[in-house]
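The complex appears here minus one protein chain, its other protein chains still in place.
A, B, C, D and E are the chain letters, set down in written order, and residue numbers restart from 1 in every chain.
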Amino acid sequence: MVYITRVEKFNAAHKLWVSEWSEEKNIQTFGKCANKNWHGHNYSLFVTVKGLPNPQTGFVIDAKKLSNIIKEQVVEYLDHANLNLDVPFIPKNLQPTTENLVVLIWKQLQPHIKEGALHCIKLVETDAIYAEYFGEE
Amino acid sequence: MVYITRVEKFNAAHKLWVSEWSEEKNIQTFGKCANKNWHGHNYSLFVTVKGLPNPQTGFVIDAKKLSNIIKEQVVEYLDHANLNLDVPFIPKNLQPTTENLVVLIWKQLQPHIKEGALHCIKLVETDAIYAEYFGEE
Amino acid sequence: MVYITRVEKFNAAHKLWVSEWSEEKNIQTFGKCANKNWHGHNYSLFVTVKGLPNPQTGFVIDAKKLSNIIKEQVVEYLDHANLNLDVPFIPKNLQPTTENLVVLIWKQLQPHIKEGALHCIKLVETDAIYAEYFGEE
Amino acid sequence: MVYITRVEKFNAAHKLWVSEWSEEKNIQTFGKCANKNWHGHNYSLFVTVKGLPNPQTGFVIDAKKLSNIIKEQVVEYLDHANLNLDVPFIPKNLQPTTENLVVLIWKQLQPHIKEGALHCIKLVETDAIYAEYFGEE
Amino acid sequence: MVYITRVEKFNAAHKLWVSEWSEEKNIQTFGKCANKNWHGHNYSLFVTVKGLPNPQTGFVIDAKKLSNIIKEQVVEYLDHANLNLDVPFIPKNLQPTTENLVVLIWKQLQPHIKEGALHCIKLVETDAIYAEYFGEE
Partner (left out) sequence: MVYITRVEKFNAAHKLWVSEWSEEKNIQTFGKCANKNWHGHNYSLFVTVKGLPNPQTGFVIDAKKLSNIIKEQVVEYLDHANLNLDVPFIPKNLQPTTENLVVLIWKQLQPHIKEGALHCIKLVETDAIYAEYFGEE
């Protein structure tokens, strides 16, 4: 069993804001992340697939094909997007935190990984914060 | 003459959009950067000051003081901000490109550097793009 | 179950030296790391907490709060410190190796993580050496 | 139980090419990686050993000794080498993909790790691709 | 005057070998870099263009256009190539050292930079070696 990871990048805007809450409570909870006019990040997305290397090609999954799947299913939607407004697979009532994004990206990608099995989604939001999801309930 | 550089970071949203232009021309010129709902970046700001090290402290300028000046004069305004809407020292008719930002940050910082002389503003927008300004007309 | 990681940094001095051993044996075992006059490192500390994202905030634990806990309980003690002499939670008879430090930092932080559960302490000593501890006996 | 990782680097040439296949099928499968005249990479190799820190030295395994083992058993063979032609422990009928390399490096290193136990081989081929092997069948 | 830099990457094989010299002299001079079966690197190419930002777009040169020029004129030829054998703009009697490559890449790119002026070619061969060329004779 070998784990192969492909990294893709995207740049996006977002804010953290619970619409049921007052402005005070939002700012108290989320600080500068609640700026109404948005802020943004350069995100790095690490997608790990596990499986046995094909005896002929030596690939668990062709990294180029994996890159294309990630671009079509995820980056196409998230790159240069507003994560609160623009992305069909992000529910409007969910905060676009790194923690929520890794679960949503897993659900978006998982049906399309047909060689090997999706093992981990890791999303790096800044040099100081990243989240990981392994499909665990 | 020694050059000392301090690095600070901020996260911001922006878009590239010339208000006199049609939507078609904006999209044709700026591509995904013209998304009306914004996108964003993790910016790294490198501020270089040149001068002679003080014979007692060994500092051209105390890096901690330099850090505080950068935070007060620049990061405080740009971090978790919308570069098109929120920043008093970014004129509304100027695109917040990396090239324009380094000049504006220079003008914002230069009067506050009183030990040594400001030498360079470098701003890294993504792993693949950065701009530098040395105060040259 | 999602894993969220926060990174903090500190700079410290240390040496590796077993006081019961002769100078020869210390130098033979630890090489340059046994220099009596100390050496030091820029350490990067990765703290991973696992849990379910809060349905409203989207946080497993607020990364800002996690950052404050790490700073108060760990970085405050280790930054610009001598790891052999200055730190109350490092026993004097334990070498301040990366391996021992991750266990000690786990013990220091674990009681303060009250949202989610502490999952991993990773400490990067140089570009070429890091240690991880998952709370396993 | 603590995990200690040592990183070593090497630069090598390779190509992906199944000799039983036609040139068309090779190029269709491997794209530019099938260039007959080779291409190459800067590889970063992460070797993780797990165990209990020695009560006196604080080492799971002395990182300097681990470095020497990696250099003697792996880097000596792979650095500035052609991975298809020059390396005795890479079978000629196996593609030198990152996935296959981590398994082969595990087998090469494992008998020489006598303090602690080998836990993971991670090989980074580019900023966008890496593979990991944990000794799982 | 602002300087804008775009980074592109490519992976290539090469060797250092003076055909007029004996094998002994080549190995004595170039060490492992003279391995007949080649070795390779992940190269990072930094292209810096200087000029005045356009008052409307804020661009010295559109980074996307600059990226396309670099890909068409340089990366297309060098990526997954053998630098000694495959590249029309590398003379067969010149060693493909980082120093020679920056000059050759400058000559290849310079006629195609029509907004602003080419200022610097920087090529990073490994974490420990890079070369820069500013068009100086």
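Convention: a residue touches a chain if its C-beta (ideal position, glycine included) is under 8 Å from a C-beta of that chain, and two chains touch if they have at least 3 such contacts.
Here the structure is a predicted model, which means the values were calculated and not measured.
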{"item": "Residues in chain E touching the chain absent from view", "value": "16, 18, 29-31, 94-100, 102-103, 127-134, 136-137"}
{"item": "Contacts of chain B with the absent chain, listed as residue ranges", "value": "1-8, 48, 53, 56-60, 62-64, 67"}
{"item": "Residues of chain C in contact with the chain not shown", "value": "9, 11-14, 32-33, 35, 37-42, 79-82, 85-86, 126-127"}
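Quick note on the criterion: only the chains that are shown with their structure count from here on.
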{"item": "Computed distance of Cα centres, chain E from chain C, in Å", "value": "41"}
{"item": "Length of the line joining the C-alpha centres of chain C and chain D, rounded to whole Å", "value": "28"}
{"item": "Multi-partner residues of chain D (at least 2 other chains)", "value": "127"}
